[in-house]
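Working notes, structure below.
Complex shown without one protein chain; remaining protein chains in place.
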Amino acid sequence: MKLPSCGTRPPPKSARCTPVSTSSTIDLHDLPLFDHHCHGVITKDVDRDEFEALISESSRPATEGTTRFDSQVGFQILANCAPLLDLPSFCTPEEYLARRTELGAAEVNKRLLRAANIAVYGIETGHDAGRINGPADMAEIADAHSCEIVRLERLAEQVIERVRDRADAGSAELLAEIERELDARLETAVGVKTIAAYRIGFDFEDARPAASELEASAARLLATSGSLRLDDPVMIRQLIWLAIDRACVIQVHVGYGDDDVDLHRCNPLLLTRLLRATVDSGARFTLLHCYPFHREAGYLADVFPHVYFDVGLGVNYTGSRSEAVIAESLELAPFGKILFSSDAWGASELYYLGAMLFRRGLTAALERFTQLDAWPREQSLGVARMIGYENAARLYGFDPLVRQAQ
Amino acid sequence: MKLPSCGTRPPPKSARCTPVSTSSTIDLHDLPLFDHHCHGVITKDVDRDEFEALISESSRPATEGTTRFDSQVGFQILANCAPLLDLPSFCTPEEYLARRTELGAAEVNKRLLRAANIAVYGIETGHDAGRINGPADMAEIADAHSCEIVRLERLAEQVIERVRDRADAGSAELLAEIERELDARLETAVGVKTIAAYRIGFDFEDARPAASELEASAARLLATSGSLRLDDPVMIRQLIWLAIDRACVIQVHVGYGDDDVDLHRCNPLLLTRLLRATVDSGARFTLLHCYPFHREAGYLADVFPHVYFDVGLGVNYTGSRSEAVIAESLELAPFGKILFSSDAWGASELYYLGAMLFRRGLTAALERFTQLDAWPREQSLGVARMIGYENAARLYGFDPLVRQAQ
Partner (left out) sequence: MKLPSCGTRPPPKSARCTPVSTSSTIDLHDLPLFDHHCHGVITKDVDRDEFEALISESSRPATEGTTRFDSQVGFQILANCAPLLDLPSFCTPEEYLARRTELGAAEVNKRLLRAANIAVYGIETGHDAGRINGPADMAEIADAHSCEIVRLERLAEQVIERVRDRADAGSAELLAEIERELDARLETAVGVKTIAAYRIGFDFEDARPAASELEASAARLLATSGSLRLDDPVMIRQLIWLAIDRACVIQVHVGYGDDDVDLHRCNPLLLTRLLRATVDSGARFTLLHCYPFHREAGYLADVFPHVYFDVGLGVNYTGSRSEAVIAESLELAPFGKILFSSDAWGASELYYLGAMLFRRGLTAALERFTQLDAWPREQSLGVARMIGYENAARLYGFDPLVRQAQ
């Protein structure tokens, strides 16, 4: 287990353009990657329906008469994951799944995660955590480093569920307990994540909640029963402002995702006022995925010094077309503000494809820029290292590769 | 006349990836196409002003000092339609129009429609039907099959105009008559279309109208006089819900179109709640054209099993750039959810260009995917057959090619 203590943060170091000189063309196969936003993998074997559900953001089965394998991500699995399981490229889905079962989930996960060649996993632990493994196990399986990102809404749900059964618990206790829990988690976690996109959309009031609003919100939440799905706008704003006060790195789900998102309410431009209000707070925001609003995200990362973004999920799922999405992410934003993530959850195929497609798309873009504007090899590699690893290491204050080298 | 009876629907068959093996490269010239949304052609000769109006979505003449021929679609006509009229590529507009008149509309239509090599035309009959021909004539001219799509708003306008002159007609009679007329049309039509985009925008209330709302709406409409342009939000919602109750395929105009559209109110994401509410209704929605919101449409087709989309109109009109639009349509959506249409109206050039540019753009995309990820020829052709024909045949339950082969 190589998991370093995530809470001990080395001092930020400035962006570097480290020249790497091994051959005469751009080769990013060994580019260190910091996957700053992903989740754990499922460690049990899955059947076909479960697997098809894992390779789609839809909560529904595939349309009658179709299969999830007939899609960009499905073709990627058959094209590029099959050989890692000793199968020919473009075997049938049935052959792929049979072989997956034959090898067993543990072996499949190990092969695919190690082939992904990701150096650091930033694991967000708040989504359906019971079904997947955690940061330490991920590091072990992948022979890599990992750190944790805390999902704010899940943290609050857990605290509320715990506090509401106590006889003496009022609003003030709940609010204090949420702060205590957040502080405790931030002892080791390197950042937080919000899914305000799913729960309330981005057209929310951006100001810090007033005390009276907060008290009413806490009282409402204490009066709930059963399994809680937090969608109270006041409490979600409060969680974001607690993270701002703590100068956290705040990951924000943006754009494309599950079908319970109202995508037009997840345009990151709707966050403009919040971003403007927090520019000097010390907090930093990373806009995740962003498809199809990645150009809008690039604009925000350009004009706001505390905003970063990635095209995560939009890479895996656009497959053979991901080179276009990656190229479009390299427009307005300074190279020091672009990050890599896979946003993979559950299926180890998604980590491998996220990393492989990202390396490939970035290589293609850099080669085109070199062709057009004679970018020197050192500069191309420097940009790749920033986006692939260094920006995240600096942002999260977590740089195990440097520590390892020392 | 090869028009089969559209009302008799064969049972849906599942999506296939039929291998087609004739040569070693991807050649889609003979790919069967199901143009699931287009209109009839004008059968009389047109002058220059009329022709320029036909090749633009603007209701206005070209800006002074410019001509509609100086555009992507204009250049396409000179480049690729001129040779079909025995003219050199890039003759002048004057030469093109003179030759068009010399040959006569009938001969021009026959040449261009047959060159389009479209197997099935899904003809939407509700737009300015007096100026163009109908499904049977289209099948005859093109030596192809056809079926009908009914425009909901036009159907309602016709019923209202008929009913409001009757002495005894009240709201209840009007509402019942609309249902009867819809049922009668669905005896033969394979689907319906709504132009809610033009008339009320997509930010409409998505719930089924209440009885009291409906009665008031019907009373308002009965009190109108003269030629009716239906833009009553309650009645348009009612029409959509009647189609949902009948588990219809509902074509929805989305995005780019005439200048009476407020394009920002035609973003398909605004339909999210309606789509979520109808996911188990049995109705299916096809989002038409979608430019510049085709990535948003692809997302909806991914997460909602009853949503399909095409980039129809955006192909003809972007001409030499249509390869980019087609490639962008091949990202999130499963291959079983993407359709082909030309959305052509009036000018036979638009059907030919729609089909030719679609085949060309799809070929280019598939060749790129093959280059990147070694898509086998069988898989590429299978995807092309799904998008070009099979998805629509399955969706509309109308598959004359299979019937022909039997």
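Each chain carries a letter (A and B) given by its place in the written order, and its residues are counted from 1.
Quick note on the criterion: contacts are C-beta pairs under 8 Å (C-beta built on N, C-alpha and C of every residue); 3 or more make two chains touch, one makes a residue touch a chain.
Worth saying up front: this structure is predicted, and the values here are computed from it rather than measured.
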Hidden-chain contact residue, picked from the options A:236, A:263 or A:386: A:386
Chain not shown: contacting residue from B:86, B:143, B:231 or B:258: B:258
Contacting the left-out chain in the complete assembly, out of A:299, A:317 or A:396: A:299
Hidden partner chain, residues of subunit A it touches: 12-15, 17, 267, 269-270, 272-273, 276, 279, 295-296, 299, 302-306, 327-328, 330-337, 368-369, 372-376, 379, 383, 386, 394
Where the missing chain touches subunit B, by residue: 56-68, 70-72, 74-76, 79-80, 89-90, 256, 258-259, 262-264, 291-292, 317-321, 323-325, 360
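We adopt the following convention: only the chains that are shown with their structure count from here on.
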Subunit A and subunit B, separation of their C-alpha mean positions in angstrom: 38
